[in-house]
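With one protein chain withheld, the remaining protein chains of the complex are depicted in position.
Then we have chain A:
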Amino acid sequence: MENTQTSRRDFLKAAGFTSLGLAVGISGFTKDASLKKIAPAVLKLEINPFIIIDTTGNITLVNPRPDMGQGSTQAVPSLLAEELEVSLEKVLIVQSDGMGKYGSQTSGGSSSVRELWMPIRKAGAAAREMLTTTAAKRWNLPAAECVAEDGKIWHKASGKSLSYGELADDASKLEIPKEPKLKEPKDFKIIGKYNKRLDVPERVTGKAVYGIDVDVPGMVYAAIVHSPMIHGKVASIDDSETKKVKGVLKVMKTERTMPHRTSEAVAVVATNWWAALKGKRALKVNWDNGDYAKTVNTAGYFAATYEAAKKEGVNFEEKGDFTVKYANAKDKLESHYETPFLAHAPIEPENAVVHVKDDGNVEIWAPIQGPDWALRDVCGYLKVKPEQVKINVTLLGGAFGRKAYHDFLLEACHISKELKKPVKVIWTREDDITQGPYRPGMLSHMQGFVEDGKITGFHHHAIGESIVGQVFKGLKDDEADPWLSEEISTGNNKYQFATASKVSWTNVKTDIPVVWWRSVYASNFGWGQECFIDELAHLAKKDPLKARLEILPDDRFKKVLDTLAEKANWDEKLPEGSGRGIAVFKSFGSISACCITVSKKDTGVKIDKVVSVIDCGYYVNPDNVKAQTEGNIVMGITAAIKDGITFTNGICDQTNYHQFNVMRLNEAPPMEIHIVDSGAVPGGVGEPGLPPIAPALGNAIFAATGKRLRKLPFDINNIA
C-alpha cells in the first residue's frame, strides 16, 4: 500500500466527493444522494482503486461499468459482496470517472461481468483476507479459526467478533495478498441467486438521476441545429426570428465531431431548453452540403453491396477449397440476406452537461457508456490533460451502443468552451433519429451445399460498412473486418462443415455515420447465417434442429438446442397455418437460441410465442439474465418487423417514433426464457439474446407459410 494518502486523495478527487455530482447513497444515483458527501478522514482501507472500506464499516465500490439498464449496478457489487461476505445493501456505489487506474470502464460488448468476474472478486477476497488476518492478530489466534460473515470477522468457538469498520485501519497497513483464495461456487450466497435490484425503487419513483436531469448552478441550455442533410457546412445563418424568442441568449456556430468527419452545426443557447428549442425552430440556416445528396443514399449503398456480392471478397477464413467444391456441388443454394441501418433510439435522447471553466479545467455530467473513452475524446478535443477533467457518469436512459459515441458530448464541450459556462445540450428525438450514428445496413451473401443429406459446405460473404473502419479508421482495404471472428467465424459458431467452408468480407463504404448497436454485427449476420442454415436443412430434407445438431459437435451448443427443443415442444405437431422456427447464435461469449411460433392471420402472421434459451456460463442474477433476454426479444423482433433507417438524397427519411416505429406493448408476444447452467466462465448477457431472434422469426414464417423472407425489415401483417 505505498502512497496510500496520495491515492486516497486522488480517489476522493476522482470519485467526486468534493464536488457537486453523483455521489453516494444506496446506489448513488438519486437526487437526495447527490448532496451527501463522505468525509475524507473516515476512508481507511483502499483495496485496489475499486473498493474503500471506512472505519464505520461502510463499503464503497467504484463501479467501472455505467448502468444503461443492463444491471451493472447490481452485478458488479454482487461480485464484491460475495467475496467480502457482506450483504448487497452494504455496498455503496459510485461510478468511476474515466481515470486510467480503473482500467477499462466502458459498458459495451456485454463485458461487465465477463471482465470484472475475477478482478472484483479477487479484490473482495483480498480485503476479506486482510480483515481476517487483522482480527486474528488482535485476538492472538490463528487466522484459520477466524471467518468472515455478515460484515464481521468471527471467532466462532468463542463467539467474539469484530466489525470490518473496527479492523479497517489496521488492515490497511497489511500487504495486499496477490492471490487471495476465492470462494467455491458451491458456497455462493449472492452470485447465481435471485436478488432484487436495489436501484429499482428510485427508478419507479422518479428519483433516479439520468443525464438529462442534471442541474448545475449557472447552467444554460442549448438546442442544436444539425444539417438536415447528413454532413454540411453552415453557409449562412438568419437568426432574426430566433433572437425574438424570450430566453434565447446566443446563436453560435458549433460543430458535430464524429470519428470519421466533423460537420458544422448551429447552437441556440437559452436560459431554458424550451426557449432554446423554440429558437432552433425559428432559425434559418443555409447549408453547403457538397455532394452528399448524390453520395448518401441507402438505395445506392445496398445496390453496391449486391454488386460486391458478385465478386470475391477478402477471405477471413477458408477450410477446404470452397469455391471449387461449390462449383462442383449438385445440391446447392445461393441467397442474399439484407439487414437495414437502424437507430438506437434510446428513450432518453443524447444529452450532456459540460463546464469548461476559466482555468481550463473541465467538469462533465453525462449519460455515457464509457467515461474512459469519453475522457480520451474530451482530452483530445479540448487539448487538456486527464487531470483537468472530472467526469460524472449519470444513469443512462437506455443506450444500446449509442452513448459510447461522443458527438453530443463534444458539442457541449465546444459550446461551453466558448461561453465558459456550464451548458446542457439536449438533442431532440429528431436529432437522434436523423443524425445517427446507426447500426450499419449489411448484406450477407450466402452459398452452401448439402451432400448425403448433410450440410457440408457453407460460405458467408459479409458485405457492408465496417465499424472498425469508420469509427477506428482501423481497416485496410485488403483486410477482412477482424470483428467477424466473434461473429460468423467457424471458431465462434462451431459449425463443422465437412467439405468446405468460407467466411469472406467486402467493405462497402458510406458516409452515413455507423456504430455498434446492441450485439453489433451479430444483429446483422445472425439473420443470414441462421436463415440460410434453415434453407440448407430443407434442401437436405432434414428437420432444421436435427440438421444443426449434425454439424454442431460442441456440447454447449447441443445442450442449448436440446433445451430449446424440449421447452418449445419442438417435436409437437402444429395445426395447419402455424409454424416454428429456430436459430442459434453465439456472441459475446454466450450461446443463445430461440424458437418462435407463428400462425397465419389475415394477410400476415401473428407471433404466438417466443422461447429463448441462453447459456451465459456463470451469471450473477438469473432474473436479470431473463430481463435482458426479454429485452433482446423485443428489440430483435423490432429490428425484424419495424422500421429501418433509410436515406434519400442525403437526408434521413425517418424523423421520430411515428416513422421509426419500435415495438409497443400490445405487440409484445408471450415469451419464455430458460437459462442453461453450464458453469462455464461468464459470458455476456446484455446482447447475446438478440441475434437469434430475427432468423427464428424468419424461419417460423417459412414453416408456417412457405414464404422465405430474406430482407429486413418486413411487414409482418403482409407476408405477400
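Simple rule for what comes next: contacts are C-beta pairs under 8 Å (C-beta built on N, C-alpha and C of every residue); 3 or more make two chains touch, one makes a residue touch a chain; residues count from 1.
The working rule: contacts and distances are computed from a predicted model.
Colleague: Pick from "Fe-S cluster assembly protein SufB", "Isoquinoline 1-oxidoreductase, alpha subunit", "Cytochrome c oxidase subunit 2" or "Sugar ABC transporter ATP-binding protein" the UniProt protein name of the chain that isn't shown here.
Modeller: The correct option from "Fe-S cluster assembly protein SufB", "Isoquinoline 1-oxidoreductase, alpha subunit", "Cytochrome c oxidase subunit 2" or "Sugar ABC transporter ATP-binding protein" is "Isoquinoline 1-oxidoreductase, alpha subunit", the UniProt name of the unshown chain.
Colleague: Touching the hidden chain in the complete assembly: which of A:426, A:522, A:545 or A:704 does that?
Modeller: A:426
Colleague: Have a look at A:209, A:463, A:552 or A:700 and name the one touching the chain we're not showing.
Modeller: The single option touching the absent chain is A:209.
Colleague: Hey, which of A:132, A:339 or A:632 is the one touching the hidden chain?
Modeller: Only one listed residue reaches the unshown chain, and that is A:632.
Colleague: Consider the whole complex, including the chain that is not shown, and state which of A:261, A:311 or A:664 touches that chain.
Modeller: Considering the complete complex, A:664 is the one touching the chain left out.
Colleague: Touching the hidden chain in the full complex, which residues of chain A are there? Just list them.
Modeller: Contacting residues on chain A, toward the hidden partner: 31, 67-71, 196-197, 200-210, 212-213, 215, 246-247, 272-275, 277-278, 345-349, 395-400, 426, 428-429, 623, 627-628, 630-635, 656-658, 662-668, 670-671.
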